[in-house]
Structure formats: structure tokens, C-alpha cells
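Of the protein chains in this complex, all but one are displayed in their positions.
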Amino acid sequence: MSWIAKGIVNRTDHRLSMMLAVLSAGAALLLTLIVLFLIKESWPFLSSRWHSGSWFDWLQYQGWYPQENRFGMAPMLLASLAVTLGALIVALPVGLASAIYLQFYANPKVARTFRLLLTLLAGVPSVVFGLWGLTRIVPLIALWQPPGASLLAAILVLSLMVLPTIALTSAAALASVSGELLHGGIALGMRRKTQILHIMLPAARSNIFGGVLLATARALGETMAVLMVAGNVVQFPAGLFDPVRVLTANIALEMSYAMGDHRASLFASGLLLTAMVWLLSWGSYRVTRNGREAGQYG
Amino acid sequence: MLRIFIRLLLLMYVLASASVVQASGGRLTLTGSSTIAPLILEVAKRFESQHPGVRINVQTGGSSRGINDVRLGLADIGMVSRALKASEKDLSAYLIARDGIGIITHKNNPVRNLTGDQIVGIYSGKIRNWEEVGGSNLPITVINKAEGRSTLELFLQHFSLRNSQINAQVVIGDNQQGIKSVSAIAGAIGYVSIGTAEYEENHGTPIKLISMEGEIPTSENVAKGRYQFSRQLNLVVRNTPVGLAKEFIAFAQSDAVKDIIEAQFFVAP
Amino acid sequence: MVDRLFGWLMSGCAALVVSLLLWVLGDVLIEGVAHFSWSFLFTEPEDSGRSGGIAPILVSTLWILSIALVTALPLGLGVAVWLSEFAAGRRRFSDIARVTLDILAGVPSIVYGLFGNAFFSIYLGLGFSLLSGGLTLALMILPVFVRTCESGLRAVNDEWRRGALALGMARSAAIWHILLPAARPAIGAGLVLGIGRATAETAALVFTSGYVDRMPESPLDSGRALAVHIYDLSMNVTGGDSAAYASALVLVVLIVLLNTLAQSLLEDWFKRRVFVS
Partner (left out) sequence: MRVRDLEVGYGDKTVLSQVSLDIYKGCITALIGPSGCGKTSFLSTLNRLTDHSDARVAGQILFDGQDLLRDSVDTLGLRRRIGMIFQRPNPFPLSIRRNLELPLKEHGIRDRQVRYRKIEKVLKDVGLWEEVSDRLDASALALSGGQQQRLCIARALVLEPEVLLMDEPCSALDPISSGIVEELILRLRGRYTVVIVTHNLAQARRVANYAGFFWMTERVGKLIEFGLCRHLFEAPRHALTAAYVSGARG
């Protein structure tokens, strides 16, 4: 499909090719550079943990008290996962339902307006969602269970943030399979619900899954909106109304105040986040590949 | 169109690199304590008006960031709202004002005074309702500061607590955030700079400073030594200050800024 | 009957989403308009932003955004062109580049902030400045921009490539005159994504470009971006909520405006040369 390198004869072309190759190498080196810097900055922390034999302590619960030289990240890691999972549990069914409505029930005019609204919302900055959550959701929850800033508030705000992503990608996925399949279903005299749930959704599942992963990465990496509504107490959440602190918010909250091992530990948590994203994209690669293969035979 | 765009692009790069070269001119960067920052902002404005061409950038962070940035050379002067520790003797500090730390509650809270033991009880989670300290039946929302803030360090020191003993419902960053949280939650308790709290109280924010062991937290009492829980506000530099930094520190310590310090409810040294 | 119920359920969910989203947007609009006036855009903030305007903050935001775009656009286009047009002979290398970019695209913005602080602010000595912030954002939007442009270039009709070759045109000429203009929609989409992400970013800027809410005089000054301003107003300033909503309104409108502008600029740029959509 592309032009093979040996076909370069013109001198300008040659120079361009060289220049662009260098640029691309630079872009690829970027990740290395980022990882290198994260390691370099977190090295004092990692190596001192290593030498004192308490390397895996950050995974065990011992609390986050940098002043007392105790760096337990497990509560924050768990909080990150809980918030992400919670947001997905809320947003996935509602988002899917919206996509189904958009694709199969709405008349074209309504669908266009709906889509426009979703696109607009997908572009709203997270800090605006945070502001809204802080001034609307948190006081609402506080009426019921003070102080209001809690795991629940974070989940609600985040799920609202990822809803447009899930709805839009799922709608696109459904649109790409709908045509022929729908006619086939009608010919078989199937009920609409059966067609959608048992034919369309399974056929589009690999693309829907891609959208969900995108939303997961966004939820996991979200900082400001969560920082603003989650209360930021480092603890294992025992209930929905407990305030929690997630990994990203911890960095934002303490980075500008941290020194020495404390600062290094924050870089280490950055490293941890990068590793999690990497795992996520590797997992999605595996799953979509399997999905595609299964799709061929199933 | 394209050509214009490319020229614009080049121009911007040239501008950017040119300014890198001239940046060291009349520029001073201060970072650190969010308690001192509003004060220094006002001092800097006056200093700038007397020294045209000089530009002073003030960044809030925390006292540790002030120390950190001065050490890394990111800032010319650090703002530190406590005395220097033994481990920080590589820096030199210049006292510009004094400030107290006071306990604040929501304005509608009837409690007027707490003893040290009560405060310890509340912060360690043993006392969970205002009823237990003579208030109305209202759960207590404990507001603590995030790691690295000198206010937190002084608070822990003063009450001989460790941060791991504290059982908080909300953790906040800056003074302002503490005041905002207390004003929004009826049962909240927090501790902030007296200067900041008095300023906010006078501007109609629904919070109030309550007395501790009978000592009333006002800047006047801090000045007269009638309120124990107080601290230094320092400007910190790496070596002996020279040039603009030296001038600025001298200015901040002089009588020329006394009115600013008082207007911010701090105490001139 | 079941079918009808299912339909109602789906429509109900959609209605719920719409009403929630309208609630958010409506709040921003109503609360924002209440505090907004034209002078809000053109005056300096006073009293920690409770009163006064956002002029220096707008200027800082635009500085950061232009530094980010000016850096990321040429770099991103270059990488995209290389990946789609030149990389065929070095499959291994280009595969590595692609996987790397995909991972980079998912890295949380706060991690870019950490990197920007360690690399630009401290290692390169740029300090807390608009330049540090802009460059950090450039890195952040680069991966998405490259991938969008690359897929756009790949989708360009291969027959045009052969046609250009058969006419003895240099590749560089074919790329510049035919392929890039033909990939315009994808480039536009990438640009919109980039502008959206860069303008909305808060976390990565807090410790690269800083908090200073004064008018920046050069890219080496620290400057507060609009998103950071909203964060500060809502978290740290009592009674700052209404100003925060007004700033949020400005931010949302700014993003929509910039996107429209970018799209039309791109159209204008290519219009005289290319006729394809």
C-alpha cells in the first residue's frame, strides 16, 4: 500500500524521509523519556524501600503518612479502582440504553439533537464537571449524609463525564452493524427487543468494548473532578458515603508541597498509573483480537 | 495564508527564545506558603510601583514547596510560615511577620471554647458529636490539612499528635479551602491561620474563630503574646541575598509595609 | 407488550441522560450569565477573583494553547506522514512507534504534569512558565493528533499516489499538494481533539505553568489557565462560585469557538486547492 523506501530517488524526498524518521524516533523516544524521568525521580523512594526490605509495603495497608515515613498506597489504589468501576457500573447501562434509543427508536431530528448534545458534553472540561459536582451534587448528598464529599459523589460526577463517550461510541458501533442484520431479523419475525439484545449488541460488542475501555482510561486518569468532590481522606472506603482519595488526586494535592522521599513516592505513583494504563491497552488489544477471531467463527 | 502562518510560527519561536535570554533581568519569583502569599502579593505590588521594570511572580504552594523551590533554584525567595528546622540550616530565614493558628467552626455553632484535650479528642475521633463538648446535637465533621502544609505540622506539634492518629472526614489543601469547607458544613471544625480567618470573618464568610483554653485568637492577642499557638512568617533564601532579592527582603521587613501587614490581620515583628 | 416496555425503558434512559446533561449545561449557562458582563473579559481579577475579570487568565490560556499547538502540529503531522508514507520499509520500527503512541494517548494528564515539572520546569530550567505548560500540553495532545492524522492519510485514495508517481512528481510534492489536503477532515478532527484537551486541561498545568493570575509579559512568566482559575475559585475562594461559573461559561464557549475557528481556518487553507470531502 505504501511506497517502499528504496523508491526514494529525489534528494528533497530523501531529506524529508530522514527528517521525518528522526521526528518519529523522537516521538517514540518520548515514552522512554517519560518513563525514564518518572523512574529517575522516584528512584530515591524505590531504592530506599528496596534496601529497607519494605518494598511491597506500599501494597499493604499502613496508611499514607509521608511525614512519618509511611507510604501506603493501597487505599488510594483501591479508591481509584472503586471510583472507576462504580462510574462504569452507573454509566454503562444508561449509556448503552441511550445508544440503543439513538440508533433504533429516535426519529432523525431528535437523534441529531441528541447526538449534538452528547458531542458538546464530551467536550466539556472536567473542571467544569467538578465545579458542578461540588456545588450541586455534594450539598445534595450532605443533606443526607454529611460531609457529602464522598465516593458516591465521585462516582456520580465521573459517570456523567464518561456517559457521552460510552453513548457515542456504542451508537457508532451499533450503526456499523445495523443495516443487513436488522432486515434479517425482521424476516425471521423477531421481536424488536430480541433483535437488539440478541443480535445487534453481540455483533457490535467488540467495538462497544473499545469505547468502554476508552471510558475506563479516562475515568482512571481523571484528576480534578474527583479531587474536587471526593473528600480526599486516605482510607479504604467502607461505604458509598465515605470520603476517599484516588491516586491521581493525591499527586495533584501533594505534589507542590512534597520534598525528598515524599516527592519521589508521588512519582512512583505516577509510574504505577502509567503501568495500569499500559495493562489496560494491552488487555484491550488482546480482547479485541480475540473478539475479532471469535466474530469470524461465531 | 500558509506562508503567513509559518512566519507567525517562526516569530513566536524567536520571541520565546529571546525572552529566555532576557528573563533574568528585573524578575523575582517567590513560592511557598499559602498563608504568606496574599500578604507578599500586596507587598510586591507596592515594591513594583516603586521599582518600575521589576516584575515579581508569587506562587502559592506550601512552606515545604517554598523550601524545595529555593533549594532547586526554581524560586529566588521561599515563603515559609514556620521557623526553619534543623535539617534546613542550609537556608537563611528573614522574619517578616507573626501569625497565630486558630480553631474555626461554622458561624451558627454555639460552642465558644474548647480545651486542648477536647480538640485532641475531636481530632482523634473519640468525640464525634458537638453535644459531648456542650454544643447542639450535630455530628462533627473533622477537617484536616494535606501533608506538607506547615499549618498541619504546627498543629500536630502543638497538640503532640501524629498525623496517623487523626481521624478526618475531609482533607483540604490551602487555608482558603479550609475556610470554604467549614463555611459550607454546619458541623465542621478546622484550623487555619488567624490572619486569614479574621480577614474572611470581616468579609462576611459564615465562620468563627473559637477560643482555646480560654485564650481568644485575635491578631492583637498574638502580638501581645496572649495567644500561645503562634508562628513565624519567614522569607527564605539559599545564601545571603543579593541584588533585587536583598532589596525586596529589606523592603518587606521595613516599616513601609506595616500597614499592609496589619490590613491582612498579621502581626508585624 | 414486552417490546413496548423495552422501548419505553430505552427512551426513559435517554431522557434521563438528556435531562442530566441539560442540568449541567443549564447550570453553567444560568449561573454563568448571572455573573458575566463584557467587562468580565477585559479586566484583571480582584479580591482573589471574587470580583473583577479574567483578562490575564484568558491571555495566559491562549499563550499556553498556542505554544502547545505550534509545537504539536508540525511535529504531529511530520510523524503521521512518516508513519503512513515512509515507514513501510521499516515495519518493526514503525510498529514500535505506533504502540508507543497508543500507550502515550492513554497516560493520565497528571502524569504528563509530573513529567513536565521534572523535565521542563526543573531539568531544562524553564521554571513555572507558560512555556513549560504549553510544551507539556504539546506532548499530551501529540499522540492523539498523530494517530488521527495517520489514519486519515492512510484512508487517502492510493490511486492518487500512483498517479503522482507516474507523472514523475517527487513524493514530498505529492504529500504536500495532494495527500495532506485530501486528509484534511482527519487533520481537522485531530486538531479539534487537541484543542479540546489542551484548553480543558487543569491537572498537568498546576505544577508546570503555575497559579499567577497576573498579565503575562513573556512566555517565561507563570500564568494561570482558565481551567486552573475555575478550580482555584471553586476550591479555595469562599464566595467564588459565581465567578467560577462565569469562567466555566467562558471556557465552554471558548472551546466551541476555537473549534469552529480551527475548522474554518483549515477549510480556508485547503479550499482553493482541493475538492473532496
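First chain written, first letter: the chains are A, B and C, and each begins at residue 1.
The working rule: contacts are C-beta pairs under 8 Å (C-beta built on N, C-alpha and C of every residue); 3 or more make two chains touch, one makes a residue touch a chain.
Computed from a predicted model, the values in this text were never measured in an experiment.
Of the residues C:Gly32, C:Pro108, C:Pro181 or C:Pro216, which one touches the chain left out of the display?
Residue touching the chain left out of view: C:Pro181.
Considering the whole complex, which of C:Leu29, C:Leu165, C:Ala189 or C:Leu265 touches the chain not shown?
In the complete complex, the chain left out is touched by residue C:Leu165.
By the contact criterion defined above, which parts of chain C meet the unshown chain? Give residue numbers in ascending order.
Residue positions of chain C that touch the missing chain: 157, 159-160, 162-170, 173, 177-178, 181-182, 273-276.
To be clear about the criterion, only the chains that are shown with their structure count from here on.
Which chain lies the greatest distance away from chain A when centres are computed from Cα atoms alone?
Measuring from the centre of chain A, the most distant chain centre belongs to B.
In angstrom, rounded to a whole number, how far apart do the mean CA points of chain B and chain C lie?
34
Please tell me the distance, in whole Å, between the geometric centres of chain A and chain C computed from their C-alpha atoms.
Distance between chain centres, rounded to whole Å: 18 Å.
Residues of chain A that contact two or more other chains, please.
Answer for chain A, listing residues that touch two or more other chains: 256.
Specify, in ascending order, the residues of chain B that touch 2 or more different other chains.
Only 173 qualify.
Taking the complex as given, what residues does chain C use to touch chain B?
48, 66-67, 70, 74, 121-122, 125-128, 131, 210-212, 214, 217-222, 235-239, 268-269
Any idea which chain C residues touch chain A in the complex?
2-3, 6-7, 9-14, 16-18, 20-25, 27-28, 75, 78-79, 81-90, 93-94, 96-97, 100-104, 106-115, 117-119, 123, 139, 142-143, 146, 154, 158, 161, 165, 170-172, 175, 196, 199-203, 206-207, 227-228, 230-231, 234-235, 241, 244-245, 248, 251-252, 255-256, 259
Which of the residues in chain A end up touching chain C in this complex?
1-6, 8, 10, 12-13, 16-17, 19-21, 23-28, 30-31, 33-34, 37-38, 40-41, 93-95, 97-98, 100-102, 104-106, 114, 117-118, 120-121, 123-132, 134-136, 160, 163-164, 167, 191-193, 196, 217, 220-224, 228, 248, 251-252, 255-256, 266-267, 270, 273-274, 277-278, 280-281
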